[in-house]
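Just one protein chain is left out here, and the rest sit where they should.
Naming follows writing order (A and B), and every chain is counted from residue 1.
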Amino acid sequence: MLDSVIFYFFAGLAVISAILTVTRRNAVHSAIFLITALLATAGIFLQLRAEFLFIVQIILYVGGIMVLFVFVIMLVNLDLAVRQMQFARQKWVALLISLALAAQVGVMLWSTGKLPGQGLPVSQAISADKLPMNSEAVAHSLFSSYLLPFEIASVLLLVAMIGAVVMAKKRT
Amino acid sequence: MQAVIQATLDFLKAYWAPLLCGLVIVAVLPLIAGYIVLVERKLMADMQARLGPMRVGPHGLLQPIADAVKLLIKEDIIPEDADKLVFWLAPVLSVGAALLSLAGLAIGPAFQVAKGINIGILFVVGVSAMGIYGIVLGGWASNSHYSLMGALRSSAQLVSYETAAGMALVSGLLFAGTLNVTSIVEAQRDQGIWFGLLAPVAFFTYLVASIAETNRAPFDLPEAESELVAGYMTEYSGFRWALYFLGEYTNMIVVASVATTLFLGGWLRPFPNTHWLNFLDFFPALMMFLIGVYCVMRAPKQPAKVQTLFMLAVAGLCFVLAFILVAPLLIPIAKPSLAAAVKPFADGILGSFWFLLKVSVYLYFFMWLRFTIPRYRFDQLMRLGWHFLIPLSIINVLVMGIAMIVGSYLHLAGGWLLLVTIPASVLALIVALYILSLEQKSAATEQARAASDSYAG
Partner (left out) sequence: MLSIEHYLFLGLALFIIGVIGVVTRRNVIVVLMSIELILNAVNINLVAFSRLYGDVAGQVFALFIIADAAAEAAVGLGIIIAFFRNRETVLADEMDLLKW
């Protein structure tokens, strides 16, 4: 019961924030609603008992990436002139194609014949109180089975850091 | 409908203790933050050879209440063309992030809102990092260029020192082996030594980084600008400004609590494992008793009768606290049959007292630094963060890991680990200072080259 309440709350918050993100005229408002959507996603992770991912989402996504976005928005939109048209000229065609994609995936999900609530319950493999400690399990997996992707990810972040600094530097 | 009510009652029955702790924190914290401001003003006065607030209540003890009333009844000014929603939201974000991060802290063995959460310390650090949005959005919503620049500077400072603080925490966590707050303190009890002594460089780095994280002197250029020119708090008046300050002082309590938990032994008394030092358990009660005696002695010397009565009331409060602190220790001596029942209370109450004492010492050190050291310029601040603290903390993680491996190979444990960690810390410090000197040399040559260019042109 509590699980369902938490899920519906965070799911509703995520969808509403996402819709507001892509429709706001002011880019800073879009950023604020994206922050709310990311926090709602973190809440869904917490509800799925993925505690380490919950806090990583908050530290990296909300506390890192979105701060970067907000900084850049404030640096490039200083004149605050938002009288321009916000949606591209091809918006109706684009909307139609996106809805066709949604219908496609929706039909695929519908064809399983099970409404939400009748399919596989999410806690079927392990019930919530018998889960292993999440941080330890993720750390164990990350440093034994997935050590190579971990090291490659660190090289990727180094490359991205150097690239971003080089690109944003002023040419003296 | 019946199922909803039943589910709510089940929830309340299962989680009433954490909910009560959360309620206590939210209710009590604004008052405590106000009194921390008073303590700071009195300390500032003492270090400047004056008396501080003395008029409102005896020795100025009612000053925070007067300040709160003043801020509540002030006019609420919103700049023209400011974005009203974001203007309202920014202080709320600042305070909300700070208060939410308090949920992950354990003030004693039994007082924690998010009880037994697996990611303990990381939760506190991560959620308190969300306070950056309060600053950035506040500066943007004020619709003034100076506010925006001040806000961007302040948040750049916060982001820069967050990495150093996190890495310093990692060095301490290497010894704890877990992120769970209760387990960290129990690890310090089992190893018999505070992790701040085992990893002094990490403690020093976290100390400096936490001062920068909370915008305190000597790193308070964004805030001091708001006294001199402009900053993100300029357009905020009355209660909104009070919310920002509440957020800042709550942040101070949060970083002090994190440092206490990880580096200063949390709620353990000094030397928790040596039994012949058990008389130290009476120290909290003795301290409160002595404060009460001091208040009683000062009471007759007050100028007005109302103030005398107030001092006697404060003394009475101290005596009551002393009694509460000594009762769980005396009951097992008087009635040994009740010893087992009283032990959780003893641990809880005494542990909370030691924890709050250590947090107060840490905050005293913050305030002491504020009144002693001049302010850092912004580029000096950034250079200290990026060129000294971040290399220092990363190298410290590396050498602490090596020291731990060497220590486990030599079967060292507890206090004997100091034999390996102290040389490792000294090595880390030497390497980091060398890197800083290299950077200073290159910065000096760059400046010399630029100066000679301008003369040539």
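Throughout what follows, a residue touches a chain if its C-beta (ideal position, glycine included) is under 8 Å from a C-beta of that chain, and two chains touch if they have at least 3 such contacts.
Here the structure is a predicted model, which means the values were calculated and not measured.
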item	value
Touching partners, among the displayed chains, of the absent chain	A
Hidden partner chain, residues of chain A it touches	3-4, 7, 11, 14-15, 18-19, 21-22, 27, 30-31, 34, 37-38, 41, 44-45, 48-50, 52-53, 56-57, 60-61, 64-65, 68-69, 72-73, 75-77, 84-91, 94-95, 97-99, 101-102, 105-106, 109, 112, 114-126, 134, 137-138, 141-142, 145-146, 149, 153, 156-157, 159-161, 163-168
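Keep in mind that, in the parts below, only the chains that are shown with their structure count from here on.
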item	value
Chain A and chain B, separation of their C-alpha mean positions in angstrom	31
Residue ranges of chain B touching chain A (in the complex, touch as defined)	3-4, 7, 11, 83, 85-86, 89, 117-119, 122-123, 125-127, 129-130, 132-133, 136-137, 140, 145, 148, 152, 155, 159, 162, 179
Complex contact set, residues of chain A against chain B	1-2, 26, 28-29, 32, 35, 51-52, 54-55, 58-59, 62-63, 67, 70-71, 74, 78, 133-135
